[in-house]
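All protein chains but one are shown in place.
By letter and in written order, the chains are A, B and C; residue numbering begins at 1 in each of them.
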Amino acid sequence: MVGEALSTAGLALAVVAVMIGGTYVAAVLDVLFTRLTMRVAVRPLAAAALPLRRAAQLALQRRTLTERPDAGTWALAPAVLAALAAVSLAVVPLTGTLIPVEADTGIVVFAAAMALVVVAVYLQGWSPNSPLSLVAAYRFVAEGLSYEIPFAVVLIGTALPARSLALVPIVTSQEHLWNVIRQPLGLPVYLITVLALSFWGPLALPEGQDVAGGTSLELSGVPRLLWRVAQLNVLVAVSAMGAAVFLGGWLGPWLPGGVWMALKTLFLLALLVASRQFFARVRTESFVVVAWTVLTPLALVDVFLAGIQAMVAAR
Amino acid sequence: MIADAVFWILAVLAVFSAWRVFRTDSMVRAAYWLLVSFVGVGLIMVMLKAEFLGVILILMMGGEMTIMAVFMVMFMMNPAGLNPMIMVHQNRAAMAAGFGSFALLSAVGLFARFPASVVAPTARATAELGTELLGDSMLVFQTAGVTLLAAMIGAVALVSVRGRFGPADEGSDAPEQQPAADADVDSSAPPSSTGPSSSAASSPTPPAPSTTPEVTEGAMPADHSHEGA
Amino acid sequence: MEGGAAALTILVVALGAFLILKGVGDVLNPPRSTAPSRVPFSGGLSPDTHAWNRYHVRYYPMALLFLAFDMEMVFMYPWAVVFVEEGLIALIEMLMFITILLFGILYTWREGAFRWS
Partner (left out) sequence: MVVRSILARLAKKAPVPVFLISGIGGDEITDRLRLDDRLHVTDSPRPAMILMIAGRLTSDLKYAALQVHDQMAEPRAVVRWSPAERDPAAEVFPHFVAVDAVAAAAAATLAAAAVNTRDDLLAGSFPSSPPLLPDVEPNPWRGVGPWGQGGTGMTGGVPYGRPLPERAKDRDGLQLDQLLMRVGPFLPALPEGLILEVRLQGDVIQDVTVGANPFVEEAVPDSEEEELPAFPGPADLAPFLASLRVPVAVAELELARARHHLRWLGHALRVHGLAALGRRVLALSARVHSQGAGSSNALGSAEVVELRRSLERNFTLAWATRGIGRLSGDQLAALDGGPVARAAGIERDERCADPAYLALGFKPVVYAGGDALARWRLRLHEAEQSLRLAETAGNSMTTVTGTAEGPTGPLGRGPGPSSRLLPLLPELLTGLEWGDAVTTLLSLDLDLREAALTPPGSGVAPAWAW
């Protein structure tokens, strides 16, 4: 009983540690990529300290209020986003043995947690009772309703060869061939949809400059800091999941499983974070059209190809 | 022990948030209180070994409740509840329906013969569900597909503004409602109103704050019950 | 079940940690405001009304389409688990199901309901 509680606490701590570490790494990567794009000198030490310095500065600010905001939901929005990210990271097996949450329906839990991201972002935009922020909130609803289907469907595709919705079988089913090669459409669709999900880079529609920051427009001080952290948490969670279901998770030669998993997660995280420097922000309407008429059919094709392959492999 | 405690916490959470749905003025809050209630129920289902059904309930309700919030905000006057209002109407009928359905469901719970066998911890609930879908229930499954298609086409044909069938509002009558130019004119009810005329609100002095709901109800224009329908 | 307990713990811990951090921030720097400071920012001018309004969601056809597809996803999960065991019949069945739904997308797209401005 006690031992069980202790091991649960230990696993929860592991998730928290991975989350904090990953978030910090994502913030530093963003600084590095930004400075590289600006073509200014990159000082690694300064870049490593910069996120902490910025965070400290925000922590010292007095929070601002708006006219009659919905204070409860406003306070809840970043917390909900972070909690969802934490739960979705928790179902990802970190190594063959270090599995924080072993759920039979791992990818469904992940998809469910990520489906609720829409709630957090919508509340963040709705709550301050500010016009541009409201526009941003509704943009994200449009975005969210569009990415959710292809996002869930490509995840289902990875479950086919494993014959299970749990993540450990999904990773072990990639023993001979990673899903990124076996299902070539999967990872690209996944990456696009998770960019939308974490409202980052070209798909940062609710945080665009045209709405002066949108959902974070009225944020200052600690709430702003928490919102930024929660957003990076989501990026970390989706990178880890992508590494597990498409890049074979902890599988790999020579190095220990945990290192492989960390490297693969880092690779996807860097890819996602860097996208901000290469792609301009997309129009909401264009994204909706493409998500429904291109991404969703592609995701379905991906599932069927994966199914046929799995069937042939099983014969 | 812990499992019992968690169950009761979730059960109370589900009931409490379901009650809050009707006690808040804000449409967004109402929708998301309902979501909290569903999450509570979903987690209880997970505890009952129906892991897939519980999680999928949460997954679906995340999107669904957002759509509900967005639609309620679109059609309700005063969507954020900045002005006081009451979310419950036709109290007698509602209470009768509520208690009736509660009694019915309780009766099912009490009198139905549930299988006594304990679910084996190794049971693959999701796989069994899948086999069922591809086996005996296949017709149901495919009918669902056609029904969904019909729903989609129907919805789009009805609401699409620039579809092939002309503008969506063609031939429809816009409700005759006056813009809420000022507080007093606003509370005049539309012709279709069935509620009491809101004489209290059109008096120049607003009613004094009171804890009795009757006063507020008098102060409400009656048309909002139709708005939300 | 153990997994569920751990997941629930992590959920509560993360939720709690963020709310506590916000509380600590408010204790360190209690928020202060005046009426003009609470005006929502839109470039330095004041609005006439509250921002909250009956917001016209122009993508509502798409929202309805989403509802249908959300249902479809529910069916796909158990299908994926038994797919390999069931073989061809599962493939054909889901193909039929999906094709039916894709007609929905096609129709919606054809009607231009994904666009709104």
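General observations
We adopt the following convention: contacts are C-beta pairs under 8 Å (C-beta built on N, C-alpha and C of every residue); 3 or more make two chains touch, one makes a residue touch a chain.
Keep in mind the model is a prediction, meaning the values are calculated, not measured.
Looking at the complex as a whole, the chain kept out of the display touches A, B, C. Touch with the chain omitted from the figure is made, among A:Leu52, A:Ile181 or A:Leu255, by A:Leu52.
Among B:Ala14, B:Ile56, B:Met85 or B:Met152, only B:Met85 touches the chain left out of the display. The missing chain lies against chain A, touching residues 33-35, 37-40, 46, 49-50, 52-54, 56-64, 67-68, 131-132, 134-135, 138-139, 201-202, 204-205, 208-213, 216-221, 224, 276-286. Across the interface with the omitted chain, chain B contributes residues 25, 74, 77-78, 81-85, 161, 167-169, 172, 174-175, 177, 179-184, 186-187, 198, 201, 206-207, 209-213, 215-216, 219-221, 223-224. Looking at chain C, the residues touching the absent chain are 28-29, 32, 34-37, 39, 41-58, 116-117.
Keep in mind that, in the parts below, only the chains that are shown with their structure count from here on.
A comparison of C-alpha centroids places C closest to the centre of the full protein. Chain A and chain C, compared by their mean Cα positions, are separated by 14 Å. Distance between chain centres (mean CA atoms), chain B to chain C: 17 Å.
Across the assembly, chain A contributes 68, 103, 105, 108-109, 126, 129, 138, 141, 145, 148, 152, 165 as residues in contact with two or more other chains. Counting only residues that touch two or more partner chains, chain B has 51-52, 56, 59-60, 63, 67, 70, 80, 82, 124, 126. Within the complex formed with chain C, the residues of chain A that make contact are 4, 8-9, 11-12, 15-16, 59-68, 75-76, 78-80, 82-83, 85-87, 90-91, 100-103, 105, 108-109, 126, 128-134, 138, 141-142, 145-146, 148-149, 152-153, 156-157, 159-161, 163-165, 212, 217-218, 221-223, 226, 230, 285, 288-289, 292-293, 296-297, 300, 303-304, 307-308, 310-311, 314. Within the complex formed with chain A, the residues of chain B that make contact are 26, 28-29, 32, 35, 51-52, 55-56, 58-60, 62-63, 65-67, 69-70, 80, 82, 124-126.
Looking at the complex, you find that chain B touches chain C at residues 2-3, 6, 43, 46-47, 49, 51-52, 56, 59-60, 63-64, 67, 70-71, 73-77, 79-80, 82, 124, 126-127, 129-131, 133-134, 138, 141-142, 144-146, 148-149, 151-153, 155-157, 159-160, 162-164.
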